[in-house]
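All protein chains but one are shown in place.
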Amino acid sequence: MKKAFPILGVLTAVLLIYALYMALVWAPTEKTMGNVQRIFYYHVPSAWTAFILFFVNFVASVLYLIKRKPAADIVALVSAEVGVVFCTVVLVTGPIWARPVWGIWWTWDMRLTSTLVLWLIYVSYLFLRRFSSSGQTPTLAAALAVLGALCVPFVYFSIWFFRTQHPQPVMGGGGSIDPRMLHVLLINWLAFSCFAFLVCWSRYRLEKLQRDVDHAHALASLLDPRGSGR
Amino acid sequence: MSGNGYLFAAYAVTWIIHIAYLGTIVRRYSRLQREIEELKKPGVKS
Partner (left out) sequence: MSAPTGITRATLLKDLRLEWRSKDAINSMLFFSLLVVVVFSFSFDPSAEESRLIAGGLIWVAFLFAAVVALNQTWARELRNQVLDAYRVSPAPANSLFIAKTLGNFIFVTVLEALMTPLFIVFYRLRALGPAWQLLLVAVLGTWALVVNGTFFAAMSLRTRSREIMLPLLLFPISIPALLAMVQSTTAILNGEGARFWIVLLVTYDLVFTTVCLLLFETVLNAE
């Protein structure tokens, strides 16, 4: 299992470089926006990856509530953290794209606004994990994750209707996409998905190790309360 | 900033964010390794 990691790492790096080349060179230049449109190839895959990670968080949280397996709790933590990282990328690349195209940094357009709310929900999840006492954290976090995930359809519906009532410029445009652009988009998505997987795996190993060490510390102080070097 | 400037900024920021996060993982990992060495020292029951 451990041997696979460096191999996958190299493969992912190669894939990312290839995807970058495709995005910057191979992909056709967009007619109206020019080269700035290529931000799309980083912005959209990051969003899709974040959504998948948040879905994983939901599943892991439900699993934890049912089975109470520590592994499920770690997966929930890891997927939320890495999901927030990718979501942050979406929220930062969005305005960088919007500024040259629309002249404004933020448009309260439907997708960007929904992503912002999603980011807020999962950041609050991370705060709960940080601020609650360690015995309860997995259960409380799992409950919050379920509520947060249930909120997502409401977020999309409410913002969608709000936008139809108060239209704003839509970023990324609607309508059909050039098949070559779609190809590049999917390649970047594959590359970032592999990257996300590796990041999650690293974070998972770190968390597992941290918990084992904490456990060892707890045991040490139990067995030798007078002085255990801590 | 020309269009290409924004493009470069977006790609750079993406990787800065990812590398920063990976950096925190690496940093915590090395700190943990040091703790493990401490635990393994004689005189510490575990």
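For reference, chains read A and B in written order, and residue numbers begin at 1 within each chain.
The definition used in the following text is that contacts are C-beta pairs under 8 Å (C-beta built on N, C-alpha and C of every residue); 3 or more make two chains touch, one makes a residue touch a chain.
Quick caveat: nothing in here was measured; it's all calculated off a predicted structure.
Participant: Over the full complex, note down every shown chain the hidden chain is touching.
Facilitator: By the stated touch criterion, the chain not on view contacts A.
Participant: Specify the residue from the set A:33, A:63 or A:146 that touches the hidden chain.
Facilitator: The missing chain is touched by A:146.
Participant: Using the document's definition of touch, tell me which of A:72, A:89 or A:121 contacts the absent chain.
Facilitator: Counting the whole complex, the residue in contact with the absent chain is A:121.
Participant: When the complex is taken as a whole, what residues of subunit A touch the one chain not shown?
Facilitator: Counting only subunit A, the missing chain is touched by 65, 117, 120-121, 123-124, 127-128, 131-133, 135-136, 139-140, 143-144, 146-148, 150-151, 154-155, 157-159, 161-162, 165.
Criterion: only the chains that are shown with their structure count from here on.
Participant: Show me the residue ranges of subunit B that touch subunit A in the complex, using the header's touch definition.
Facilitator: 1, 3-4, 6-7, 9-11, 13-14, 17-18, 21-22, 25, 28-29, 32, 35-36, 38-39, 41, 43-46
Participant: Can you check the complex and tell me which residues of subunit A touch subunit B?
Facilitator: Listed in rising order, the residues of subunit A that touch subunit B are 20, 33-36, 38-39, 42-43, 46, 82, 85, 88-89, 92-93, 96-97, 99-100, 195, 199, 202-203, 206, 209-210, 213, 216-217, 219-220, 223-224, 228-229.
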